[in-house]
Each structure stands twice: as C-alpha cells, then as structure tokens.
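One protein chain omitted, others in place.
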Amino acid sequence: MFEKVLKDPVHDEILFDDPLLWALVNTPAVQRLRRIRQLGTSYMTYHGAEHTRFAHSLGAYETMRRVLVHLERECGWPSDPRTRRLALAAALLHDLGHGPFSHTFESILGVHHERWTHRIMLEDDALRQVLDTVDSDFAKDLVSILQKDGRFLAIEALVSSQLDVDRMDYMLRDALSTGVSYGRFELARLIRSLTVQDERVYVKRQSLHTVEQYLLARYFMYVQVYLHPVTVGSDVLVENILRRAKHLLADGVAIEIPEALLPVLTGSEVSVASYLRLDESVLLYAFHQWSTSSDQILSDLADRFLTRRLFAPIVRDGASVSEWAALRTMAKAMGFSPDYYVTERVSTIPGYEVLGQGLTLLNDFGECSDLSQVSKLIRTLVPSQEHRLFLPKEMLESDNEPLSNRVHSIVFSRL
Amino acid sequence: MFEKVLKDPVHDEILFDDPLLWALVNTPAVQRLRRIRQLGTSYMTYHGAEHTRFAHSLGAYETMRRVLVHLERECGWPSDPRTRRLALAAALLHDLGHGPFSHTFESILGVHHERWTHRIMLEDDALRQVLDTVDSDFAKDLVSILQKDGRFLAIEALVSSQLDVDRMDYMLRDALSTGVSYGRFELARLIRSLTVQDERVYVKRQSLHTVEQYLLARYFMYVQVYLHPVTVGSDVLVENILRRAKHLLADGVAIEIPEALLPVLTGSEVSVASYLRLDESVLLYAFHQWSTSSDQILSDLADRFLTRRLFAPIVRDGASVSEWAALRTMAKAMGFSPDYYVTERVSTIPGYEVLGQGLTLLNDFGECSDLSQVSKLIRTLVPSQEHRLFLPKEMLESDNEPLSNRVHSIVFSRL
Amino acid sequence: MFEKVLKDPVHDEILFDDPLLWALVNTPAVQRLRRIRQLGTSYMTYHGAEHTRFAHSLGAYETMRRVLVHLERECGWPSDPRTRRLALAAALLHDLGHGPFSHTFESILGVHHERWTHRIMLEDDALRQVLDTVDSDFAKDLVSILQKDGRFLAIEALVSSQLDVDRMDYMLRDALSTGVSYGRFELARLIRSLTVQDERVYVKRQSLHTVEQYLLARYFMYVQVYLHPVTVGSDVLVENILRRAKHLLADGVAIEIPEALLPVLTGSEVSVASYLRLDESVLLYAFHQWSTSSDQILSDLADRFLTRRLFAPIVRDGASVSEWAALRTMAKAMGFSPDYYVTERVSTIPGYEVLGQGLTLLNDFGECSDLSQVSKLIRTLVPSQEHRLFLPKEMLESDNEPLSNRVHSIVFSRL
Partner (left out) sequence: MFEKVLKDPVHDEILFDDPLLWALVNTPAVQRLRRIRQLGTSYMTYHGAEHTRFAHSLGAYETMRRVLVHLERECGWPSDPRTRRLALAAALLHDLGHGPFSHTFESILGVHHERWTHRIMLEDDALRQVLDTVDSDFAKDLVSILQKDGRFLAIEALVSSQLDVDRMDYMLRDALSTGVSYGRFELARLIRSLTVQDERVYVKRQSLHTVEQYLLARYFMYVQVYLHPVTVGSDVLVENILRRAKHLLADGVAIEIPEALLPVLTGSEVSVASYLRLDESVLLYAFHQWSTSSDQILSDLADRFLTRRLFAPIVRDGASVSEWAALRTMAKAMGFSPDYYVTERVSTIPGYEVLGQGLTLLNDFGECSDLSQVSKLIRTLVPSQEHRLFLPKEMLESDNEPLSNRVHSIVFSRL
C-alpha cells in the first residue's frame, strides 16, 4: 500500500495514495511554488498571509481527491484510473506558471501565468519525465484540460469554474491564514452537492443554500481581503518598482539585477528554465539591491516596500479630471514624480456569471435551472468596480484638507 | 483614543492602544522580521510553517498585553505606565536579532542572536529614535531586561522564562500553522494563573494542571515539530552549504555572493546596518546563485535545498565508531565528500528546569513550592538527546541492508 | 477583587467581576433555564442542539460585557455603574420567561414569553431580593428596558434590536452546537463597529461588510436550522400533543398530568411560582405518561415524539384547497384524525427591517444612512414565507405518487 500523509492546517491531512502524484509533488517545478506566496502582497495587510502556492496546490489536490471519493460513490465517476489521475494532476499542477507577486508580475511580463503553466507542463524535463510514465499524451491532455478545450468537460469544470477545487481550497486557506472568518463555508456538504451526468457537473437543488453561502463567502473575501486597499497599494508599489527598473534598463542605465530577472525586464525571450528560477526571493533580493541604487526613484520605491511605507489610497469616486491633474501637480511640487507616485487603479469585484458558465442546479426530478434563477441573493452578485488613486502617505498628511476627507478610515488602521 | 487593530489567526485581534508601540512596529528593524520565518526550515517538513518572526513578535506583544490586563486587575501590577511600556516593548522586540534560518546561521556566524538584538536596540537609528521619545534610558533598560540583569525581575520572567509570553505565542502559532494539535493549551486560563508579588512572578497552585498541560505541549512540540528529523536534516543542509561557501572564500575561490552576506562568511566585522540587510530572501538568492556554481559540492548542496532533495536521517544509537568510519568510506565511494555529506547532529529535547529558574506555585495560604515538587508528570520532563546521522537519501537506497534497517519510517513519509 | 470565571465553548471564558450579576446567576429563576433548551425541538434535527437557555443567557451577558468594555474605551459610555449593571442584568435575564419548547408552548398558553419575563422580574421573591439590593427601581427599570419604553434607548438597542447581544450569542452558539458553519461571523470586529452617541447606538460605516456578514449569517441560520422542516414538524407534533391533552381535559376526560402543567392546559390563572416549575423535564415526563394513555390519539402522538417518528413535511406551494381536502380524507381513510395528523404551518424567514428599527451607519464625517441604503445584499433580505403541510410519514410512503413528488428530499435525509 502506497501512503504518504501530509499534515495540513486546512484539511488536517492530505493523503497521497498514488505514487505518480507524489512523484509530481517532488519535481523542482512544483517545489518552486514554495517560494511564491498564494496571496502576493496581502501579507502587508494581513501578517498571517504567508502561505504559499505550494500549500494551496496540495490543498487543491486534496479537495479534488475528496470530490472524486464522493463522485465515485455517488455516480460511479470517474470510471477509469487514467481519468482519476488526470483530475488529480490537473488540480495539483494548475498553478505551476505563477510568477512572484503573481498578478503584478504578469502585467510587467505581458503574459498570463496560464500560458506559463502550459509551457512548463510541456517543456520542463523533470516534470515531463514523470508525466510521461503514464503515457505520452498525458501532459498534452493536462494542458487541454487547463485550456478548457472541451475534451474533458467534467474535469475542466472541477478544476476551473465558479465552483472548483481551486477556489474551495484557497478561500478556506486564505481565511485561515489571514484570520478572517469570511471565507468559510461547508466544504464537506458542498462536495456532496456535486454530481456528474454525461460528463457534466451539476449541483443538487437541495444544496442551494450551501452554494449560496460559498458564493457569498467569495464576495466577502474579495471586498475584505483580495481587494483590500492596503494590498492593492502594495501591488501598485511593486508594479511601479518594476516599471522604473524596466524604464532605466531601456534607457541604458546600469542597475544591478538578478540574472533570472533580466530577460523579463528587457523584454527578451524567456526560456522555461529561466522562468523557473524566478521566485519571490529573487524579487525581494532585487529590491534589496535597488534600495541602494543611485536612481532616487528606484531606491526610494524599493526602500518603501522593504520597510512597508506603502502608498495610501483615496477613493476616486467623485474625482474629476481636473482634480486628477491637480494631484499630479501637487506630487511634483512635493518632489514626487507623478508617473511613479500617483497611480490610478481600478479593481473589479467579480460577480456570479451566468453566460456560458453558470452553475446548474439539478432537482430530484431531473430538472435543471441556473442558480441565478432560483436565488435572489446570487442575483445581487454582479461585478462592481472600485476606482482608487494611490499616493505617498505624506501627500495625505499635508494640510490638503479636501483630499484627506476622502480617505478610507480603514486604510489608516492598517498603515 | 488611539486604536490600531490587526487581524491574527491565533489571537483573533491584536490591539495597539499606545502610539509608542505602534511606532515601534513600523520601524525597518521590526519590518525586517517579515522576511524571516519563525520556524526556520520547518516548512520543508510542514508546508504550513511559513509564519514569520514578525507575526510572532506581534503575538508575543499581544500576549503580554493580555497578561498585563490580567495582572492590573489581579494585583495592581504594573503600577506605572513606563513599566507597562517596557514590558510591551520587550515582548515586541525580543526577537529583533534573529538572522535567516536563525539557529543555523548563528552557528556559522558564531554569535548568538540575543547579542544582535541588544546591538540593534542600542545602535539602530530609526529604532532608537522611537525608543528615545520615552526617555534616554528606555533602550538601555530594554537591553537590561533581555539580558536578565535582575533590575526588572517580573518583566524579565514574563519575557523569558519557562512560562513566558514568547513561548505562549509561538507554541500556539506553530501548532496552528503546521496543523498539529500538540501545541495547544488553555491560554486564557494560563494567563489568569499568573500573579506578581514583590516583583516576582508566581503561578497559582490551583492552576497546576493548566501549567502541566502547557509544559507537556512544549514537550510534544519538540518531539513532533521542532526536532523532526526532516527539519534537522534541512538545517544540516543549510549549514553545510554555508560551511562550503565559507571554505571556498577562505581558499580564495571566487563565488558569487550577496553583499550583505560577505562579511558574515569571511569573518569580518559585521555592522548593524549590514546585519539588518540579511534576511531569508538574501540567503535563498545566494542558494540560487550557488546552484549554478562551478564548485560541484556547493552547487549540488544548494540545488538539493531548492528542490527539496534533503538529507535523510539514521538514528545513531548503536552506531559504533567503526560504523561511522564505514559510512564515510561508503560516501566517498559513491562520490560524496564525507565532510559535507555525512553529518552527525545531536538534538536536545529540553526538560523542565528547576535550578535557579523553576516555576513557583503559590497556594491560597501563601505557601510556595516548585512545580516539580508537586507534579510527577513534570518530573519526567528531563532533558534528553537524539543522536542522528544525516546522509544523502541515495546512500540509504543502495543495497546496504543493515543501514536502511535503522531508518525511521516516519522520515520516509515526509521525504 | 471579585472574579468568577466560567468555561464556555463559544466565548472561551465568561467573566463575572460584579457580585450582583453572580448573585443573579444563582437565583432559582435563572437556574431553571438549565432545563429549557435554547433551540426547542431542533435537537430532533441536529443531535448536537442540546444547549440551554441558561448557557445562552450567560453568553448574552458576556457579549454585553465585552460590548461595554469596547464602548467605555470608544466613547465613555456608560458613564455610571448603575447603567452598566442595568445593561448586564438585562442581557442576563432577557430570556427568563421562556417555557418548555418555547414558541410552541406560547401558542398553547396564549401568552408571550416576554410577558412572563416581566412578571418573574417583578414578582419572584428570590430574584427580586437580589435586584432590590441595587435600589428599589432596579427591577422596574429592567422591565422598562425589555419593554422598550424608550427610557434607556442605548441599552434597549443592545439588548433587543437587529444587532443585539442576544442574537450575537445565539447565532454563534447555535452554529457551534449544531455543527453548521452558517451562523459564524466576526464577533470581535462587530463589537468594535458599535458606537453610542446621545444614547443611540450606531454602526460605523467602515464595518459595512462585517454587518452584512452577520445579517446574512442570520438568514442562513433561518433557512438551514431554525426553520428546518424536520424541526418545524417536531414543533407541530408537540403542539398537537398539547392540543389533544387540552381538548381531552375540556371534555372532562381524566388523563394523568403533572401538576405544574394543569393550569396551563385548563386555561386557569397561572401563578409565577407555578410557571417557574415548568420546564422540559416536566413536559417530557407528561409525554411519557401520555404515551400509555387510553386515548389513542394522545398516546400515539406522545409515543411518536419520544421515539422520534416525526411528521414529514410536504411543500404547500401548489396545493389547492381541494387537494388539502383530499389529504384530510386520505388521512381519515388511513385511520388518522385529520385535526391532529394533517397540519398546515406557515413559517416566516425574517428579513432586514427598516421601518423604525433599521441599523444606522455612521461615517467618519458624522453622516448617517440606513444600512439598506448602502447595501444591495441587505436589500434582498425581505421576509418570505414557507407554506408546508405536515403528515405522518406513512401517508407519504403509500402509493400516492403525486403526493410524494412534492416532498423535500432533504427531509428524508434526516427522518
């Protein structure tokens, strides 16, 4: 009997009963995820948010394993071991391509992490060697699943939809690590609400409130954690640091720079091997180096990040174009380059999406309906946006009264 | 009213009601602790153990705050605000001097982290500036407390003894992060068990079992978490990497090396400013660089750490001197330099210590007794040692049968 | 220093620091609440729901104590010790008048439990003796608070409103005991969201999402726990048993009956002393006696309750008047008296109420708005009703196909 058990703060125990999956865990590409935080810069807001994409990947795997135990009892799906392995491997590997401070990094790199996940799966030798022990199509099928080609509909839905093992794990894990209760929901019951018919995943009608709770938990996590103004301000700072370094490089200014970061910032071709050397230790080290750079903007921004002197947000609601110009002028007057010290950011709180990807409820008589048809609560979950401007805190502490009036008080409780 | 509240996974909320303490949190020296893990390499064993010394420092502060709320009601101690501030600041700052992968680093540096804590308190400008706002002796008094000079007996005991806010916080935090239940105890009741008389801290006799539970929790954390063979093996690996780099530098071999690390490895004088630039991102970055070094030992060891191909332990119990020599010979035959690939390590599980530092129980009639006089369970907690040898896993997988017989099976469940 | 500490599964510790409150806990009227479950017949659905009104009363007291600790720091309210005592005593005593299987019992008795709470406060000697130690108006002022006379506005709101210590405690306690996660919310943060100005309670605008989470938790508790069809069916059974006994007594049929229950069922005047002898042990004992009664309806109904052969619900949605008549006929044909075996019940899921009792948000600039103006989610929380018919399970198991089609599948998972 093969059995590896890992202790986990969310699921208590994570069980590996298939040597293939365990071999995947031990590849360098997966181990690298230990050096990338799940929540990017959220640890600047919630000091507990240090958990990694590695822990989350194990948790997504374990959630999938439990989903499959349920579905096998419930409806005999999946019926073959290869499908089971595809589902488990897809859950474990779905985040392979994330870079340091993921979403910020993507915007600099100009490539979605999903693309990198696919490339690593297909091109990384060590990983490929393990995947190919199943068969030579296994890696390609995994990519197909993550691309949602429609060839493995049920697995695709379980790995990436509005009710997938990815979100089930990260919401619970993020809630535990930050210490907030908002992200909690009834995991075991939610898992039991699922059923598969003709390769499609359905939610049982009787579990309506369980799904409502889960989707509302997601809403609360967005407004309280994922889009917390201090976190968004930290993202802005990381992005501005990288933009400044990129700009300096483009201008031919010599700055110290970790080798693995160079092609990213110069816009050269990035190889898979080079990408896999990128992690948050590399980025933080670059910030260390840059904090003593002779370029004052770069050194000031990097030092702000390392010592957590973050940008403060003001709500953009009423700010007119002229006010926006006035803020840039004010920044300049205080010695701050507006391009790097006054940044606008629009954050989107996702809603429940019906078109093409809604959750389908199935009642005892085999009748289907979209979740939003049945639940008034869910219909309120439409996407909304937060417009905010981020500035050095010093600008708010000056005697610019009308400005400080629009500052969230919550922000100051964290800064 | 000044109030800053931080959400915390262990204490739910951490409350700052004194601007001084909040200003201390925001110094670069304290913020640096965000980049140093509380449990060193334990995250290689327990993937949840990513929590930082920063989070723990906040938690030790909050525990002290609650202890003081209790003691003020219980016995009117402390009676003056300066003593309160000393106690809170000492709790918050007690870990300032930790370096990356702390205990391992100390052995290379040859200096205890406590020494660095004292130096940073006295010499770091930004920190000193805040401390001096109280009075010019405040920093010195803090150092005096941490040195246990005996001038502030009660605070000294609350900050560092067998029942202090440091341990109360880290046991709960380590238990939560790793996911084990071993470290849990009744915090609120333990806090209420404390009383201060004539500047000495006592434990109420009626709380005997609460203290027993706490001390046994500590024992279990040592055997299950702190001295887990995979963790000790990871420490050995870090230490051997640093030893190799140091050796190469001493031999005049040119290796890439982060600037902040250079004086440490060459044995030069290390300034406070330079020390404060050291954190785990710097060390991990060095490992990245070294993993492509032309020195094969250095590059192999660094790569092992980054890809988690750790050393495996064998129990040393019966191993005679001749067997020890045989293992070194075997290593050499397999191409492993014995100096870096066969390492002995003795780990000490601390016991309950009576001499000079026992816990004193106080009964309702004012009579004192040492905890160990009253509790049979506590008397079993005497220090013990684990002798282990660490080797590349490959050596165990060869057909050296008598060797693999002595390997803990638990180890393999993690490797 | 006066200090009594009780261990509590919800709040960890409940602290009494005022001998008056402790003396109140030890009155027979409060101790009687140990014999009345908080959730009535919910334990038939959730086997963990055995927690008592006594435990909840202690929890409401502790929640109030924490609210007052916060408000004293926040805004210096309450400023005098008598107001503090009023608030704490009102929280502790607010449920005094509950009878066994409370809401069901009320409908038989024809008197609201609140009326009994007031009478007990004013008329019970042992309780009055303690209350009068404060002053001779203390008991009357407590009644005034519970009646919401408007003389103690802030306390009234904290004891009974849409955001009061009563609900804060019971939602957490009910969630813990049943094992569902739906009722959880951020208690500490919710408490800190409160402020008092000019004797009115406000919620800080920045805590919007905390209040949303709390109100949604309440919604989920209603749909998942409080109005669970199995629980409502158990209530119907208790009510029908009592109705049958009352009917027999009115008809002059001699049945065994506990003395304390006699005036209730005969409609005679009930004294406070007699009311205080009523608890769930008395009712259950009556059911025991009645289960061997010679009246077949009474004995069958009582035996059903004791052996948990409950009524099953069918959703009433589409049922026309003719169908309703058909069901009564069908019951009769199977030997079930329709008056006691076919019962309609309308349950109301409360919504957020604005008129006269909404929650007022207060922003940093002193501007007020009703919660429903700001939150789209809260606006969906309008009252709704569930119409259900309850029948013996045997009726559903017959081959009456169209009937069983309308049965909630969730019901069968519990029955």
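The chains carry the letters A, B and C, assigned in the order they are written, with residues numbered from 1 in each.
Here, contacts are C-beta pairs under 8 Å (C-beta built on N, C-alpha and C of every residue); 3 or more make two chains touch, one makes a residue touch a chain.
Since this is a predicted model, take the numbers as computed values, not measurements.
Undergrad: One chain isn't shown here. Among C:21, C:260, C:327 or C:378, which residue touches it?
TA: Residue touching the absent chain, from the options given: C:260.
Undergrad: Which listed residue, B:138, B:170 or B:185, touches the chain dropped from view?
TA: Missing-chain contact among the listed residues: B:185.
Undergrad: Any idea which of C:4, C:73 or C:115 touches the chain not displayed?
TA: C:4
Undergrad: With the full complex in mind, choose from A:13, A:125 or A:256 the residue touching the hidden chain.
TA: A:13
Undergrad: For the chain not shown, which residue from C:284, C:354 or C:374 touches it across the whole complex?
TA: C:284
Undergrad: Where does chain B touch the missing chain, residue by residue?
TA: Counting over the whole complex, chain B touches the hidden chain at residues 180-182, 184-186, 206, 209, 212-213, 216, 219-220, 223-224, 364-365, 376-377, 379-380, 405, 408-410.
Undergrad: Could I get the residues of chain C that touch the absent chain, sorted low to high?
TA: Residues touching the hidden chain, for chain C, are 3-10, 12, 26, 28, 31-32, 34-35, 43, 46-48, 50-52, 54-55, 58, 176-180, 258, 260, 277, 279-282, 284-285, 288, 306-308, 413-414.
Undergrad: Counting contacts across the full complex, list the positions on chain A that touch the omitted chain.
TA: 1, 3, 5, 12-13, 17, 73-74, 188-189, 192
Note that only the chains that are shown with their structure count from here on.
Undergrad: Can you check how far apart chain B and chain C are, centre to centre, with Cα atoms defining each centre and the answer in Å?
TA: A distance of 50 Å separates the two centres.
Undergrad: Rounded to the nearest whole Å, what is the centre-to-centre distance of chain A and chain B, using the mean of the C-alpha atoms as each centre?
TA: 31
Undergrad: Where in chain A do residues touch two or more of the other chains?
TA: In chain A, 180 touch at least two other chains.
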